[in-house]
Structure formats: structure tokens, C-alpha cells
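Report on one structure; see the data block that follows.
One protein chain omitted, others in place.
Then we have chain A:
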Amino acid sequence: MDIITAITIREALDVLYEWRHPVLVLVFSCVAVAVAGVGIFAVLVTALVQSYGLPPEKHPHGASAMFVLGSGGHTTELLGIISQLNFGLYPTRTYVSFSGDTLSTVRALQLEREKSVPQVTTLELPRARTVGQSYFTSIFTSAVCGFECVFAVAKVRPDIVVCNGPGSCVLVCFAALLLRATRIKLTRLVYVESIARVNSLSLTGRILISVVDRFIVQWPALAEQYKDKGVEYFGILA
């Protein structure tokens, strides 16, 4: 014979109340937090995945652009690409460089002076990892860099981020993805692989290839190799 028990919510709460053991409360709250966390994460990921299907937002009155200057050769290449833009279309321009790389900022301001009335922000963020730093300590410096990137990107809220490596720009891109997932801003990401990459992608490129909106390479061999991933090739950009 079946025994059917009907429990009202009130009764269930009473039971819980009677069982209000600290350990039980702790377990319940942990489960609740975990479920909420997974839920938020799932919502963010869904929102992010969905954002790739959306066309770029229209900004007829000009867009806010963020340019991530790597260092040395990376900076040269990116400034070369930026110099071909009509700055009238980008009233807000932010140049990001990483600590210890003042030369990039200087060169960006040089380009600005040549092209327009400087009306520009430069940001210096801490480095994720300096050359020769141990991998263990780089965990912490990357964390610091990551937080700074999130704050900087959340503050600037760029419409577009253009970058070309090296490593530290990954964190800026991830911070921009957070903006997209939360729909604070549908920031578009453009990544240009360095001309130095002829036959293989850089580590940065391999990380970013599946998350950026446009991925541009400068050699036909790479374009052929990664054509399934939507890589684009126009020729040499430098």
C-alpha cells in the first residue's frame, strides 16, 4: 500500500527550522551560492555567445576606440595601421601600454600630434609578466594586471578594441568580453597577427582566435592553415 504524504511549505520550513543545525545551514547556503554562481556564469556565457551573432552597433556620431600597444615591433605595426584611420570618426581614443614601456606612449602621442588636436587618453597598466620573470610569481602579477584591465576597460567602455599582441593584450580582450557578456557595451574585438608570424600563430593569437570578432593575418600560408576559423588575409599591413 502506498503511503502518500503531503507536505505543505509551512511544514517543510518547520522541519528545516527544527533541524537548524549549523552544519546543515552551511551546506544549504553553499549549495545556494554555487547554484547562483553557475546560473550567473551560464547567463553570461549565453549572452557572450549570443553577442557574436549581433552586427556591430552603429555609431554615426563617432566611436570610442581602444588601441593596445604591445611594445617595440608590435607598437610600430599597430601605429602604422591606426595611422590610416580617420580620427574624425573616433572622437575618443585610448592607448593602452604596459608598465616599463614608455616609448610606446611617446610614439602614440607623436602620431596624435601629427594627425589631429590631441584629445586622447593614454593608460599604463601593469604587465602580466616581464621577460625572465618566474612562472610562479607571474600568476600574481597576471592577477593584478587582470584586475587593472577590467577596471580600465569598464571605465573607458570602448566600442572597439584593436590589438596585435603580445601576451598582455589577452587580458584586455577578456575584460572587454566581460563588458559584452554583461551587455554594458557590445565592444568589438579586432586582432591583427604580427607580420613576423609567417607559418604559425603566436600563443596570443591561438588564445584569441576563437574569441575575437575579426582575426587578421599577414601571410597567405597562415590564412590557408586557419581558414576554417574565419581568419582573414588582405596582404601585408605594415
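What we mean here is this: a residue touches a chain if its C-beta (ideal position, glycine included) is under 8 Å from a C-beta of that chain, and two chains touch if they have at least 3 such contacts; residues count from 1.
By our rule, contacts and distances are computed from a predicted model.
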| item | value |
| --- | --- |
| Listed names "Dynactin subunit 5", "Large ribosomal subunit protein bL20m", "Glycosyl transferase" or "LANO_0H01090g1_1", matching UniProt entry of the absent chain | "Glycosyl transferase" |
| Contacting the left-out chain in the complete assembly, out of A:A108, A:V192, A:L208 or A:V231 | A:V192 |
| Hidden partner interface residues of chain A, rising order | 56-60, 62-63, 65, 72-73, 76-77, 80-81, 84-86, 89-90, 159-160, 162, 188, 190, 192, 194-200, 202, 213-214, 216, 219, 232, 234-238 |
